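Note that one protein chain is taken out, while the other chains of the complex remain in position.
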Amino acid sequence: MNVITNNKWIGQRTIRPDGADKVTGRAAFAADTNMPGMIWGKILRSPHPHARIKSIDTSKALALPGVKAVVTSRDIVDFPVDKSVMLGIQDMRWMCRNVMARDKALFPGHPVAAVAATTEAIAEKACALIEVTYEVLPWSIEIDDALKPDAPILHDFMKFEGKPSNIGGRIEVKKGDIAQGFKEAEIVVERSFTTRPVHQGYIEPHACLVSVGADNKTTIWSSSQGQFMVRAMTAHLTGIPQSDIRAIPAEIGGGFGGKTIVYLEPLATLLAKKSGRPVKMVMTREEVMRATGPTSGSKSTVKIGATKDGRIVAAQGTFYLQAGALPGSPIRGAVGCSFSPYDIPHVLSVGFDVLSNRSKVAAYRAPGAPIGAYAVECVLDELAEALDMDPLELRLKNAARQGTKAAFGPVFPRIGYVETLQAAKAHPHYSAPLGKLQGKLQGRGVASGFWFNAGGESSAQVNITEDGNVVVTTGHPDIGGSRAAIANICAELLGIDYRRVSVLIGDTATIGFSNLTGGSRVLFASAMVVTQSAEKVITTLRERAAKIWEIDPEAVKWENGAAHPASPNAGQFEPLTLAELAAKAPQMGGPIGAGVQLNTEGAEGGFGTHICDVEVDPELGIVRVIRYTAVQDVGRAIHPGYVEGQMQGGVAQGIGWALNEEYIYTKDGKVDNPGFLDYRMPVCSDLPMIDTVMVEVPNPKHPQGVKGVGEVPLVPVMAAVANAIHNALGQRFYSLPMSPPKVLAVLEGEG
Amino acid sequence: MTKLHVSTTINGEPAEFLCEPDDTMLDALRGPLGLTGSKEGCSSGDCGACSIMLDDRLVCSCLMLSAEAEGREIRTIEGMAHGDHLHPLQQKFLELAALQCGICTSGMLVASDALLQKNPRPSEEEVRFWLAGNLCRCTGYDKIVRAVLETAADMREAAQ
Partner (left out) sequence: MTDIRYLAPRTLDEAISAFAAAGSAARIMAGGTDLLVQMRSGAVRPGLIVDIKKIAEMTAIEETADGGFRVGAAVSGAVLAEHARFGKVWPGVLEAINLIGSTQVQGRASAGGNLCNGSPAGDSVPALVAAGASVTLQGPNGRRQMPVEKVPAGPGRTNLLPGEILVSFTLPPRPPGSGDAYLRMIPRTEMDIAVVGCGVSLTLKDGVCTAARVGLGAVAPTVLLVEPAAKALIGSKLDDAALNAAASACSAACRPIDDKRGTIAYRTKIAGVLLKRTAAIAAHRAGGN
């Protein structure tokens, strides 16, 4: 389905550069790295959801043989609450309190101290010897409880509308006049929805290894979505200058946004500094589930009004998202993305950041957008039913197109949303008859979604080796196959076999500043800087050939991996290959290579439309997804296999979120299911094959037409599943997950 | 506090190591044996990233004491390729893009290999249920299942 069909490597299913290592177990993830003299770090965590820390006595821990260092919040740089210090979207005031409790423990699992010792067992024993006196405080977890008038307030400095509050912020996006809009509406649907907190679910727990020299020179190997973020956060929190910190990104075993901040690295750095030994810290699965950043639970109300002929005239959404114990829920995603697939004249979208005593949320794949889309896409489904319109028709009639002003601000350029709707409508899945298995009910649902995507800073170097091959160094950890795509692009530009291109991820010392891997930006941004670097290299190669032929560089073209005279007028010369020019490089001017650092711009949002079939066992309430088709506007599929993979992975996460994943709390406010047994992510037998349709509407602002693809696939899924269940059962579900007891309760009229 | 001394065979080679009585086989592999290809995702037998073969039986190495390796034959991901010659499953995973972050891949390959040795003609459903103990969060399993089915077909054809 490539728009440009004369590509050799772009659009090909090449073998990824890091592939051989990953299929042989050779790839080095953070926990796989060891150093001589290495010791182990462990964390002591608060057992209480909310407590003032009155005292910490570490003397017994320090006295235990084998213990080499202990760290408390006194060792961590304080960021006073009255001065915001931003690092990207993270505020260091919250980061320093998240990484270790200062005066208050804010959730069960909040780190209170850390120990490094010669074995893990000794470190754990030492943690148990640290004596902490807590003044236990009342706590709340759920949004309703956190907003009650008598709710325990987490932070004295937090005020909303002049009063102490657990509301950490409010944002609003507006278009037109919402009251006017609803006046014009002839049919209005208003519904409220709740979702539970869910975890990104990466299989690799957070891990790092840090070595600090006597001169403060620090080396960090860690599993993260951004080595520059690791360096900066660690510098901020430890006081060690950034130039003394080298952050090396290990291979990362999944992130999905959850590894865009640090939990371990600053603590390991302080322990390594104090002990003079390299310190390794690896979270257990339980620590991951309790004390990293599962996304928000939510309460939303969405009201959409349309005319009788199906024109949407007004849309209003109010989204309450849990922040966890410190501010920063992804209300921006819920508020900004949920109505964006549609051209609606009057929109009011408001979001509230609600704090409570659970761990601080971290980003999760299109943060906030899946929550908002669940509500909006379900209301649209009800609206379509009320209007007696096909749900895809309703969306087509109101689809955002080039020139539509999105409620969150920009005017859309050439976008591909309509194409996704048309492709979904035309897909055999949409018209396939539903089966009728004895005793089971089948249904079909659709939903759409949007995610902003992003550009941002990126650096790359393209260097030609002396033997005429290519080494590309980029700056972003690879969580989805970006190295494979970069290899394709570089091979295409230089006109050589992709196997001659080696793609590496640099660390903070070996590559220029590059922003996080997240926001579906890695390929967009790195392809841009790699392209510009490769173009500079090609310019150099042409100049070298021109020198050898003693002609003007303008008269040299680069094609199929060699320099050629641009036209017969330039002269008759045998082509000079990359290998030949590389071999001559020392005599002809020196090393051939180029680096580019940019704040890339021109990223465009992405759209998806999904079709989901479910089968429900009405006696047990069990829902199974039996067929799924995800259509997405992907810009340009540089490596189709990994674009499909992103789509399929997002769909699987959404199915889990829709059906079975949720945080369950005990009556003491602790997480009751901190493991893969009872935190129920989809297993292989739960899912069908996931069909993907990549609609290519190239991004005109990008050299290869790339758009971000990684996050959009999660956005429509929960609504697609809910709408399918409605089609099967004739009942709507306004709360997630749609687990068997809830489905059965609704079926039996109790929900 | 005396460590146990274990003599075993790993990927066809004799091996020995010291361990605590309560160390798991995964601890031994990733620690004294330096075989970090088997991964630790949960330590409770729920994710399969630590899958190994114990005398031709697919098991989670986190659910086995390292002391039990005495006199047994252990096979890990590191034993699947022969030098630079990849096993057909490994090659197929690469060709079909059946991995993204790669953390589950070692376990998936060991488990898939165990399946094909036991059942050279699995159906899609059989593959899915066999691999239910191998969690993947990146791929949605689609390409992994296709890779196993295609490799099975290739291997049956090659055997004719």
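Should a chain be cited, it is by its letter among A and B, assigned in written order, with residues numbered from 1 in that chain.
In this section, a contact is a pair of C-beta atoms (placed from the backbone, for glycine too) under 8 Å apart; a residue touches a chain by one contact, two chains touch by 3 or more.
A quick note: this is a predicted structure, and the numbers were derived from the prediction, not measured.
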Residue, one of B:L35, B:A67 or B:C136, that touches the chain absent here: B:A67
Contact partner of the left-out chain, one of A:D497, A:E574 or A:E619: A:E619
Listed residues A:D18, A:E265, A:E543 or A:D686, member touching the removed chain: A:D686
Residues in subunit A touching the chain absent from view: 119, 121-122, 125, 286, 619-622, 624, 659-660, 664, 672-673, 676-678, 680, 682-683, 685-686, 739-741, 744-745
Interface with the undisplayed chain - residues on subunit B: 1, 4, 20-22, 24, 43-46, 48, 51, 54, 57-60, 62-65, 67-68, 70, 111, 114-115, 129-134
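Following the convention adopted for this analysis, only the chains that are shown with their structure count from here on.
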Interface residues, subunit A side, partner subunit B - complex: 13, 15-16, 18-29, 31-32, 200-205, 251-256, 282, 284-285, 479-481, 639, 641-642, 644-646, 648-653, 675-677, 681-685, 687, 689-690
Contact footprint of subunit A on subunit B as seen in their complex: 30, 35-44, 46-47, 49, 76-78, 80-81, 86, 90, 93-97, 99-106, 109, 124-125, 127-129, 131-146
